[in-house]
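One chain of protein is taken out of this complex; the other chains stay put.
Just so it is clear, A, B and C label the chains in written order, and each chain counts residues from 1 on its own.
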Amino acid sequence: MTQMNMVQAINDALRFEMQRDDRIVVLGEDVGKVGGVFRVTAGLYDEFGDDRVIDTPLSEGGIIGAAIGMALYGLKPVPEIQFSDFIFPAYDQIVSELAKFRYRSGGEFPCPMVIRTPVGGGIRGGHYHSQSPEAQFIHVAGLKVVCPATPADAKGLLLSALRDPDPVMFFEPKRIYRAAKGEVPEGDYTVPIGKANVARQGEHVTLVTWGAMLYESLDAANKVQAEGVNVEIIDLRTLWPLDIDTVVASVKKTGRVVVVHEAPKTCGLGGEIVALINEKAFLYLEAPPKRVCGFDTPFPYTLENEYLPLSHRIVPALLETARY
Amino acid sequence: MTQMNMVQAINDALRFEMQRDDRIVVLGEDVGKVGGVFRVTAGLYDEFGDDRVIDTPLSEGGIIGAAIGMALYGLKPVPEIQFSDFIFPAYDQIVSELAKFRYRSGGEFPCPMVIRTPVGGGIRGGHYHSQSPEAQFIHVAGLKVVCPATPADAKGLLLSALRDPDPVMFFEPKRIYRAAKGEVPEGDYTVPIGKANVARQGEHVTLVTWGAMLYESLDAANKVQAEGVNVEIIDLRTLWPLDIDTVVASVKKTGRVVVVHEAPKTCGLGGEIVALINEKAFLYLEAPPKRVCGFDTPFPYTLENEYLPLSHRIVPALLETARY
Amino acid sequence: MTDGTLDQAAHGALRREPHDALAADVVRVLSPEGQLLTDDAGVTDEEALVLYRAMVRTRIIDERAVLLQRQGRIGFHIGSLGEEATVLGSVHAMRPIDWMFPCYREFGGALHRGMPLQRYFDNLFGNTNDPAKGRQMPDHWTYRQAQVGSVSSPIGTQITQAVGFAWAARLRKDPLVAMVYFGDGATSSNEFHSGLNFAGVFKTPNVFICRNNGWAISVPTERQTASETFAAKGVAYGIPGVRCDGNDVFAVVKTTREAVLRAVRGDGPTLIEALTYRMSGHSTSDDASRYRPEEQMGSWTALDPIRRLRLFLEERGSWSTQDQTSLEEQVAAELRPVIEAAEKSAPPALETLFEDVYATLPWHLQEQRAELLAGPRAKGH
Partner (left out) sequence: MTDGTLDQAAHGALRREPHDALAADVVRVLSPEGQLLTDDAGVTDEEALVLYRAMVRTRIIDERAVLLQRQGRIGFHIGSLGEEATVLGSVHAMRPIDWMFPCYREFGGALHRGMPLQRYFDNLFGNTNDPAKGRQMPDHWTYRQAQVGSVSSPIGTQITQAVGFAWAARLRKDPLVAMVYFGDGATSSNEFHSGLNFAGVFKTPNVFICRNNGWAISVPTERQTASETFAAKGVAYGIPGVRCDGNDVFAVVKTTREAVLRAVRGDGPTLIEALTYRMSGHSTSDDASRYRPEEQMGSWTALDPIRRLRLFLEERGSWSTQDQTSLEEQVAAELRPVIEAAEKSAPPALETLFEDVYATLPWHLQEQRAELLAGPRAKGH
């Protein structure tokens, strides 16, 4: 075990797997010589060379399209999109091509790859360096979507993603790139895709979240504990296909649920989770499922902390739900 | 009043407003001389000329980007995307630019336009001529999203959209382009954006739907009526911001709800509607809200009618919900 | 606003003609009347016959598919009428190890590479034998075994993919070349731009074949770009661009072979603009008479690639009316059982709807499959 932050854990996973599997190729804007604008790929260029850690022209569509071609060939590309806000020029390649390749070819052309991209707010990035577009990928059949909240999960999930037969969107919560620190197993270490983590045990309310909001949720849970409300927190880790069993089991226990995510509320993953709970645990519900989310506005610069579903907004939602 | 199908009604609205407002410019692939691949813009090129009905190069991003520039200038562009499956090359311009322009400029640059595009299945179009991407636009703050189900609504909503100060995504259900016929008021006629239509009164179950699935829902409602289940059908017409009052009032009356849409179930608008009902009518719910949707797979060619939430799949959902 | 000012401006582009197959810079080996313009056809007599047979077979299949659509027996067809020399000539120039990334008009090329005819018709009918399980529209087939990519509808998407594929091969020291097909309209797509740009920067072993057939549905080439030619677009990417007469199969073979060799030598990609003509509507859904000037069709009929090659072969004495009749009979005989088998096959099984979304079925698809299998059937099967 070594103490690492998220950036180091992801870097460690990439390096480990690149040593093990020479089909892995990292490509993207500024991923090479400079090691990424968040330094996540630092050192890989020096270790693996320009053939495996490739600075590309400024075209997300080109990066993903070329990565698809590499995957069809049999390589295992790991494209980086510098900010997930800039993934939209590649949206067509991802939703029309990547997600459908195995299906439309009757299995002849699987297209495994891991698209890494920083996600979410917390760095005062305004409209275009803060968004959380996971729902826009979950809605599209054929993609797996992952978002780790701890360094160990970041490493373990990334190694799983790199060995997964399907395309994986790997969202890295940039707010906690350096702030989240923890013990990370050395060497080979995987965390299964599709399994949530119960980050806090509780009896009264289930809180479902992921990524950077895990820490705000833990903070809020501690605060309401003082008022006698005992919160169970599920860190989804895999956003799709999500770990329905863990979520439903918890809600059946607590009868109450709050979902917390950074993305705008409307048509976000939170609504899907509420609908699934209705389908699978309706008779257990003792209070209306609640969502604490980003507002349905573009992501603001100055008022970022008012926009985000931080602890101060989670606390009242937990109290209201617990006392309903 | 004249008997029209959807194509004629939309064409009539475009012609009417182009005569009234010379700022309106129609642009897109094949919209000009040939009048659109579905012939929705037929005759407009001859009447208004190449300056106002413009065949463009094959680039959806170019079409929407240029339309944004036209809107910034003060024109009222009406870009057509030939199939909504092909809107993704323009997704970046729509979600990063169009949806955010008014906001990011503090109101200096409103960007009103109407993006017309055929949506949904029913023409044996397979993966890429059948999809329903509304949720991918509703999730993004700043857009209004409309989908009419009748010729009169098509005309009335399109005229409203053309006069709206905000960008409107106007989805035209191509399955019923010619099949849906009805009386359409002549001349100026608007249907307000944001108001749903109660297409069938009922007591036992509320069914929320829109577009081509209205007809399947009506068919299913008639079938379950024979079994004593009386269904109220809400045709949303405006998908966002949706008419929450009408939906909630109906659910408060019936206590039961089924949402029907063609798009894949996961993270579709159906989940959002279920979550909203939970927030606003939780204590009225007597059965778990149900969703009858497209499956979470790419849209298939041969098995299209098994994929779509047609009447045969709606009937059991209504019965199950009514008898819960 | 409708006084024509912009009209004129927009059509300023008309001053040059990006679709002139007889222009001076266009590589040509055979004259429109089938006369050899150079010393050497560049292909053996045997190859010429193979190409001729393949082109005729392609056209007959095409016509049959249109007929099947008109009869309501298949839902759709998009073919290569008039573009056979471009498709067959370029495919013929590929080596077995090379890969082909098709657009949607290259079924003739895939068949030439070995895709079974049955497989093609199983796709047209979307039946249970279709290896893609009836999931895609007609003419959206897949045949990995012959190193052919998967046909997609969104225009241009295959271009960057072919670049990534070739790039990967190069990284692995695999000497293959990836040839990618697209239309004149596709040059306006995002992927044309990023694909050629990446190919130029990384010197990938690609051959880009732009089938300039004059139209993108109803949009003529001069409305597609103001570039002098489509080949000239290579300049923007540091990629040599060359035009060839796409209705002259020898010119296509020659041009493509040179491009393949260039790529194999490590000299990077080539953009080929093959000047040809879409002698049908865009697809069975299109009625070209709404927008196509009649005289244009006429002048291109005179340039028909099959007629031209036949004149050449007849002149040489290597083809006769009898040969033609027997070839046509042979293809017809080949088609009969294939179509019959494809037509009488069942639609794909219901559970195939859920397969191949992921490598294994996640819980939500298991649930949806169970729901579908337990529920009532839709009408119409």
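Side notes on the structure shown:
FYI, a residue touches a chain if its C-beta (ideal position, glycine included) is under 8 Å from a C-beta of that chain, and two chains touch if they have at least 3 such contacts.
This one's a predicted model, so the numbers in the text were calculated from it and none came from an experiment.
The absent chain, not drawn in this view, touches the displayed chains A, B, C throughout the complex. The chain not shown here is touched by just one of B:Ala67, B:Ala199, B:Met213 or B:Ile233, and that residue is B:Ala67. The chain that is not drawn here is touched, among residues C:Arg170, C:Arg211, C:His282 or C:Arg369, by C:Arg170.
Within chain C, the residues in touch with the undisplayed chain are 1, 5-6, 9-10, 12-13, 170-173, 188, 190, 192-194, 197, 200-203, 222-228, 232-233, 235-239, 266, 268. Where chain A meets the omitted chain, the residues involved are 22, 29-30, 32-35, 37, 48-52, 55-59, 61-62, 85-86, 88-89, 124-129, 265-266, 295-298, 300-303, 305-308, 310, 312-313, 315-316. Hidden from this view is one chain, which touches chain B at 25, 51-52, 56-57, 59, 61-62, 64-75, 77, 89, 92-93, 96-97, 101-110, 141-142, 144, 165-166, 194, 241, 244.
One rule holds in what follows: only the chains that are shown with their structure count from here on.
Among the remaining chains, the Cα-based centre furthest from that of chain C is the centre of A. Averaged C-alpha coordinates put the centre of chain B at 35 Å from the centre of chain C.
Mean C-alpha positions place chain A and chain C at a centre distance of 40 Å. Between the Cα centres of chain A and chain B there is a gap of 31 Å. Multi-chain contact residues, meaning those touching two or more other chains, occur in chain C at positions 135-136, 140, 152, 154, 190, 357, 364. Looking at chain B, residues 85, 88-89, 127-128, 266, 295-298 sit in touch with two or more other chains.
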